[in-house]
Every structure is written in structure tokens, then in C-alpha cells.
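Removed: one protein chain of the complex. Kept in place: all other protein chains.
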Amino acid sequence: MNEIGIVKRGIARADAQAVAALGEYGVATVHEAMGRSGLMKSYLRPIYAGAKLCGPAVTVLLQPGDNWMLHVAAEQLREGDIVVAACTADNGDGHFGELLATSFRARGAHGLVIDAGVRDVGELTAMRFPVFSRAISARGTVKATLGSVNVPVVCAGTAVNPGDVVIGDDDGVVVVPAALAPKVAQAAAARMANEASKRERLAAGELGLDMYAMREPLAKAGLRYVD
Amino acid sequence: MNEIGIVKRGIARADAQAVAALGEYGVATVHEAMGRSGLMKSYLRPIYAGAKLCGPAVTVLLQPGDNWMLHVAAEQLREGDIVVAACTADNGDGHFGELLATSFRARGAHGLVIDAGVRDVGELTAMRFPVFSRAISARGTVKATLGSVNVPVVCAGTAVNPGDVVIGDDDGVVVVPAALAPKVAQAAAARMANEASKRERLAAGELGLDMYAMREPLAKAGLRYVD
Amino acid sequence: MNEIGIVKRGIARADAQAVAALGEYGVATVHEAMGRSGLMKSYLRPIYAGAKLCGPAVTVLLQPGDNWMLHVAAEQLREGDIVVAACTADNGDGHFGELLATSFRARGAHGLVIDAGVRDVGELTAMRFPVFSRAISARGTVKATLGSVNVPVVCAGTAVNPGDVVIGDDDGVVVVPAALAPKVAQAAAARMANEASKRERLAAGELGLDMYAMREPLAKAGLRYVD
Amino acid sequence: MNEIGIVKRGIARADAQAVAALGEYGVATVHEAMGRSGLMKSYLRPIYAGAKLCGPAVTVLLQPGDNWMLHVAAEQLREGDIVVAACTADNGDGHFGELLATSFRARGAHGLVIDAGVRDVGELTAMRFPVFSRAISARGTVKATLGSVNVPVVCAGTAVNPGDVVIGDDDGVVVVPAALAPKVAQAAAARMANEASKRERLAAGELGLDMYAMREPLAKAGLRYVD
Amino acid sequence: MNEIGIVKRGIARADAQAVAALGEYGVATVHEAMGRSGLMKSYLRPIYAGAKLCGPAVTVLLQPGDNWMLHVAAEQLREGDIVVAACTADNGDGHFGELLATSFRARGAHGLVIDAGVRDVGELTAMRFPVFSRAISARGTVKATLGSVNVPVVCAGTAVNPGDVVIGDDDGVVVVPAALAPKVAQAAAARMANEASKRERLAAGELGLDMYAMREPLAKAGLRYVD
Partner (left out) sequence: MNEIGIVKRGIARADAQAVAALGEYGVATVHEAMGRSGLMKSYLRPIYAGAKLCGPAVTVLLQPGDNWMLHVAAEQLREGDIVVAACTADNGDGHFGELLATSFRARGAHGLVIDAGVRDVGELTAMRFPVFSRAISARGTVKATLGSVNVPVVCAGTAVNPGDVVIGDDDGVVVVPAALAPKVAQAAAARMANEASKRERLAAGELGLDMYAMREPLAKAGLRYVD
């Protein structure tokens, strides 16, 4: 059940150092480092190729076709925050555009993840303001019904608490619970280090079959080679 | 009910000055200036980022998997026209490609909006011929069944009459009835003027909450701040 | 019925000269040259604009959420091959990423067509490794259940045999049976030659109505011009 | 462009005799009798198998997530009317339920066609109140923003004017312009008469190939029989 | 982030009396009584018309294409429980069928809500075992990867904790947090009482316009009647 009509002011953001560290890794790496967990649904796409974001979440619960709460959220932003906007119903209208992006940036936001539609994507791309959305639509919204700011939300199928770390790139969006951020950052670092040597060996022509010692388990599973 | 087998020759195009003026504004602005009306469904997407078009509509009613009427429409084009092609059934086949674009451009067309599929998108992108379509597919079409040209159509959920102004950009496609074009252009101009000063204030850090005087209505609606 | 647990080693690849020739034509042209046949479903999209591939298919049958067989396939690659990966169920997880692309390229692959999801699309784009997929998702996969390599598969609605020619560009993906490759290459060449002169005439303003002699059949079909 | 904030009271309903006649035929027959035209998109489905409706349209233009105008429409109903509700945006919320059905029935309505969602489908089924909708959802709506009643609308891809005849059955929904209703009813009657004798011949084992004299055109088109 | 590999045994189920009371109301009524909140996404549909369920949730987190955890959940069931199965990825395979339904019923379950596919729907319908699912598919699953039982999950877009009340009928599925169950049951009762008298007045021909006193706010909003 969603709490409606609430703005929580003092939220606990994830450790800044952990946020910075997570920003170095891609979404796929962080998702793996969390035990293959935390991904938002893949219908969220960046509005321009190469868009990237990482920061603690200021959460918003929107009503469909209504962007009032985005204005309310602007006041709660701190430098580096990511706005994560869920919606009480499936909706693709354009809840966010250039003016709000101007405001969000002025107040410190480094990007937006929204389980709804956005517009002015030409202008947003020119501004290089990173946005991950479920739709692009010029259709405007009203400012008539309350939602909430900084309550727990479900955004694109994933539970998000205010202060959790949100990371987005061309592969999608992943959420790291604030308490786990340092541990996940460490695990991601280890994974990356490990990948560098693998990349070299594969580039030299070594087969994954050998590098990962797959031949025996494949044979055990019954794989047969025929000519 | 669609009229089949008709080509209307002498159509009344929207006022040229109004068309030129509307071309200065984006789709979102024009849609708002019309009272949030006139948008085609958001499944119509530009085939390349940054595609833009604006002009009076030459309408086409296609049969699915058949592009005969696009050839018929070519003869009815004047400099600056936009071809708006509806289809009597949902279909994603490639009704339009490089050769037709070459012909359309030679006859004056400034773009295509089509509630069906297109192909040769690499070549169309290289030509910078703006196309908004519901699908991309290499699947070819036949030339066997009559449709119509310059009859009223429903394209991507929106009624379009020949001569109406059609505007497309990264946010989608909007239709302005010919008779309303001057009035809508004026309203859009007013809206734009108004936005410039807002943008500046928001960029300076002023909150929408204050600029739009939202605090009182929010409080009245029951918004509560908690710590 | 899919054969599970088989790797066929010695496959007959389409004639190299025919493959090279087909690589000169776009997907739409080849599809037309085959009598409007052989297209994969249009939900397969390139991960970056301008991606292109052409080569004989090394086929893979994947289990959903499992990329084991892609590693097995790497060993069967020869210079110029295209990996064509079907899946026993609809699935959008990220079965392929940068490391596998590095391995595939080192072993000679010129691209991937996959009826499932991929990840690391930023890195794959930077590598210019052409991939056509049904989805982009950071979600990782396991290596636990057997599929097959170089068995006949149905990929994106189209039957593919190992060694068939697979061609992909911005318009989609088409498959040419190995035995037909030389004949189709010839037909495509003829079609291209024919198009060049048409393009010129259309660019000069000639109407398709006249160039294709459509006026008479249109009149016979009952087309009426009104003012 | 949709007219907002208008209720038209005195509408011209299609000829009652023609409406009654059309009610005798199924949707497929009427669609064919109109030259394969007038169908709404097939995503509109009856909420229970066997639901059927036929009558002149009282049109409604809804705002998404807002059912205010359905209450306004109730006052404009006459015995036998069908409410046809379009929506200014794609929306699947439950705009209509048992209470409104009770009101509509009391005021004479014989059914509802709605390009949005409905709820209370268990109760509506028990009432045998025929409804064709795009979705079923318990999600409630507000009564806050104006739409219109008895203006021209586009419902499920088809233009509808108040007073047009709307017919629905298990195959979907078709619209007959009021002025054409008598002519279409006649054409449908002729078609039905014709079908009865065909049904008998086919039931007796005669082939469509012979009854429709298809063998010659098939041979001309190049059909080859092989053993 | 989902907890993997956990089975929580002692869960706090919602008050039994409140559960029984909520079972008397439909999903739409409960959703309204909670302030229009708690609905699962409307893609969850009953496998047979008229399926209904109400009870405290035993939650399951499934891996896609793997139904191992449903067997683990069976041991945690008490009389009257509803199994609520979420999945770590979008998947429509048949995770549940007649044998598991037999087991669940023997252990006390009164139904299943599953954000994945099921099979044996003919048999399940004959058993009158109520199931709400996102898909129907004969495709079988494996028992290979751990999920969890009785952890918090997101099912069809809605957060569910073990012990929460889950209610399903033809209109969809709604979740009531355990702590709020008594209060929501009361609110639903009040709503129902209120509806009975409204139904009578509407059935007698009174307009919602008058009963809800809408004429004045409509006029204020600018509604115009024309002839």
C-alpha cells in the first residue's frame, strides 16, 4: 500500500564514497555483484545513447498524468541525487521535460529514473540530462492530485527506498540498498579486476570452454559432438 | 467508414504563414497550445534521432501490405507538403523506402508520417528525409488494392483532414486543423515567450513550488511534511 | 522438435563468393530477390544504428537464461561466421556481452543474431561488434542446461540451417539457404542495377505512376479523381 | 482536435428501422456489407462471451482515469442507445462498473463500447449488460476534468459521430455512419441470403474451389500441384 | 534487492476475522477502501471466469523457469493461506499445474497468485482451484536454482509481505497490509452499505448528476450544453 500525501525531509543517503565507487562500474557488473538482483525491468530505456547516472535516490510517487510531486521533490534535492519516480498506475504521458530538468539540475540532481513518460527529449539530450523512462510522449500532465516524496516505492518492478543507490547506463537501471552499498562496491571492484585478465585471454583466442573449465561438466551433462 | 478509390485533387492547405510559424515550435508546445489535444499515439517514432517535419497534410489511406496509393499521392504533392498515410488495418510491413522518398522529395514533400512500417532506414537517414512510422521492416509490399488520397483519415488514433498542419519531432506527432492553425500558432508563441523567463528563474535555483505558487494548494490538498 | 545436446562440427557453409556478393546488398534487396521470403521477425533490432553483418550461420539453440552453448559455439567458428542463436522459450535476459564478443571476434565471428537479450551494449558499440537482438537487459544468465550447436533452428520466426547466409542491417535480418545463395546474389544484383536508373528518373521528377505504367491498372481498378 | 467541455443535446440518431435490421446481422457481415470498413481495432473485447449490442451511439470523450463525463452522458440517453466512450489518452483504468451500468440501463442504454478499462465484470456479467472494453481493471477513477458528450470522437481507431449505429458481438465492434445505415442493412441482408445456400453446399462436401470457381484463377496465378 | 535462499517459518498472518470480512467484498471495493491503493497490475487474470480467493499470503520468490520454491512453500502452508509467487524476471512458463494444486489444497491453500505462467488449466478449472496468473503455457520448468519463501516480494508491481491479505476476483488482485486489514475491512463495509442505497436510486432513474450533486462543479469547470 502506498502512502499518499507525505513528504519525508530528512532521508539517510547511502555512503558517499560507496556511491562514487559504484559509479565506476556498469549496471551489469553491479547487478552481478549483488547476486543477480536489484534490476529494474528492461522496458526502462535511456532517452539518448550513452546516458549514465549514479546517485542516492530521492523517491517520488506520482499519480498517472500528474507531475505535481516532481515539483515538490525538487525542494528535497541535494547535489548528486537521482530522482526515482514511480507511478500508481501504468502511464506513458510526458510528466517531465526541459523546464523541470533545468530546475532539477539547478537544485543538484544528476538524473531521473521514471516509470512513466517524458517529453522534450531533443532539449534534454542537448542538455545531456540523463533520463531513463518507459515512454516518450508529448502529452502534457496536470497538477491536481497528491502523491508522495521520499516514501518507499516500487519503480519498474523493483522496490526502492529513499537514499538507495540508483545506477543507470545503456544496459538499464539497478538499485543498491543503501546499507549494502559499500559491500556491493567492493564485490563489483573484485569482479572488474577479474574480468580484465579474462578479456585478455579471450582476445588472444583462448576458448571460454578451457578458461572456465567447461568441457568436463558439458560432457557430464551429456553433450555429444558429431561430424 | 473510409471512402475507398477516391483521389481528391484540389485541397485547401492551411495558411502558409501559420504553417511556417508552427514549424518554429516543438510538438509538445503546439499540443499544449491546442488545449492538450491533437497528438497522434506515441508508438509513432522518428526513424532517426532529430528528425523534424512541419507542413500541410496530403492524406493517404493505404491497404495493409500495399503501397500503391503512395505512388498515386506523389502526383498530388506541392512544395512543403507532408504525406500522412493511414492504413485500414494494423500492419508493420515496409510500405516506403528510398525510391519513394526520392520521388516524394523531387515532387516537394518535406516528410512522411505513416501508421505502418518503412524500410531502407539507413538510406533515408543518409538522405535526411524525415519519417515517423510505427515500425521498421524490410518486408516488401504489393500494388494491388485501391485505397484513397486526400480523404479524411484516422492516423495513429487521430483524425486528419487533407490540408491540416502536421508537426513532428523527437516527442512525437501532432495535428492542427487547418482552420485553427493561425490561432494555435499565436497561442504557441505566447507559451514560448512565457517559458523563456521561467527557464531563467528555474536555472537560478528558484523552485517551481514558489514560481507557480503551489504551496498553498498543496497544503489545502493535505500534503504533510515529516522528518 | 529441437535436438538437444548435440554439437555438429563439420558444417557446409554457403559458397564464399556468394556470401561476399550478398554482403553488397541490403536486407530489403535480398528479401525481394528471394521472392519476398526469408525475413526474420522485425522485433530483432541492431544494438547500434548502422550495424551490419553478412556471413554463414553457426547456429545455436539456447535454453532461456542460460548462455552455456554460446561458449560451446565459439570453438566451431571460422573467419567470417555469424552466430545465430535461437532460444527454446521467449526470453529477454542478457545472454551475451563484451567478454563473449571479445572471444567470438578472436575466433573469427563477424557478428551475432540472437532471439534473446544482450548486455554491455555500450562496450559492444565501442567495439563495433554488430549484434541484432530482441532485447537489451543487464540481467545475467547461468551455465547449467544443454542446448545444441549447428542444428536446424527457428530464430525469430524463420528456419535457419547451419551454413545458411545471414544478412543484417538497419532494416532487419534475412536468411538465404546455402544452396540458393549464388542464385539469390545474382537476382539481387539484377535488382540493384534496375534500381539505379529508376532512382535517377524519380529524382528528376518523373512519377512512379508513369514510370511503372500504373495509370491504366488504377483506372481499371476503379480509381476516381475528384476536385 | 477534440472539442472539450461540450454536451450536445439534440442529436440525429440513425433510422430506427435500419438499426433494428442491422441488429440481426453479425459484426463480420456488416463490416463486409460496408466494403470492409468501419471496424474498431480488435483489442476491444466483450467482457463476457456472447455479449451483443446494437444501437445509435451517444458519444463520450473521456479524460484518462476520469469518468465524470459518463455521468453527464447518462442524461442524454434514450431507449436503445449505446454509449461509445473514447479517451484522450491510452488508459486501462476501470472507468465503468455496476453502479453506472444500473444508471445507464435505467435511462435506456443497451450497452457500452469503451476505449479504456472497466470493473465489476462479475456483476456486469450477472446483469447481462453488454460491454466491449480494452481492459479490465479494479483501479478507480476521479471526477475532475471535463471531456465532452456527443462530439465526434475516434474510438479504438475508428471515427464515430453521435447517432451512428454501433454493433458489437464476439467478433468485435463495427460502426455504420447514420446516413448509410439503411443501405448497409440492405447489403447485409443480401449477403446473408447468399450465405445460406453456400453453407448448404459446403456442408454437403462441395469444395470452395468449385463453388467459387477458383481453379482457373489459381492456375493462372501459377499454382502447381505436386505428388 | 531480493533475499535468496531463505525460508521464513513463523510468519504473522493478518487477523483472521479481518480476513474473513475482506472476503465478503470485491477487489474494487477493497481497493477504494484503501484510498485507491494496493492493486496488482491488471495483466494478472483468473484462469477461469468467476475465480475468487482471499487469505493471508505465503510469499514465494521464484527463479524464472524454475518451480522448486513452490514445493518448499507447500510445507509452510496453513488452512486458508494464499500462495503469492513473484519471479526474479519476466517469465511466462508453466510453473504450476494440477499436481502442485493437489498438494497445495491438501496442505490448506485456498488459491495462488503468480507473476508467471501456469498450465493444466483445464484440470485446475475442473478442481475449482482459483489461480491468477500472467500467462498460460504448457512449457515445463526445472528445479535447479534457489529462491525464497516468506520474504518480502514485489508481485505484479506491488510489494507484498508474508501475512498480508490477498484478495482476487474477476476484476484483478489487491493486497492489504496485515496491520491495516481490520481498518480496511471496516472502510469497505461502510462503502458497501453506502452503495446499496445509491444502486436503488440509480435503478429508479435518478441521475448521478443529481445524486452526486455534480451539476454545479461541472458548470464551474465550464461545461456548456448546446443544441
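Miscellaneous remarks
A, B, C, D and E label the chains in the order they appear, each numbered from 1.
Please note the rule applied: a residue touches a chain if its C-beta (ideal position, glycine included) is under 8 Å from a C-beta of that chain, and two chains touch if they have at least 3 such contacts.
This is a predicted model, so every value here is computed, not measured.
Considering the whole complex, the hidden chain is in touch with B, C, D, E. Among C:36, C:143 or C:215, only C:36 touches the chain left out of the display. Residues of chain B that touch the chain left out of view are 64-65, 89-93, 139, 142, 144-145. Within chain D, the residues in touch with the undisplayed chain are 26-28, 31-32, 36, 39, 42, 45, 49-50, 169-172, 174, 195, 198-199, 202-209, 212, 214, 218, 221-227. On the side of chain C, the interface with the absent chain consists of residues 1-2, 4, 34-38, 41, 88, 90, 152, 154, 157-159, 175-177, 180, using the contact rule stated above.
In the analysis below, only the chains that are shown with their structure count from here on.
Any chain touching chain A that also touches chain D appears here: B, E. Repeating the C-E interface with over half of its contact pairs identical by residue number, the matching pair from B-D, A-D or D-E is A-D. The chain pair with more C-beta contacts between its two chains, of A-B and A-E, is A-B.
Taking each chain's centre as the mean of its C-alpha atoms, chain B lies 31 Å from chain C. Of all residues in chain E, those that touch two or more other chains are 36, 90.
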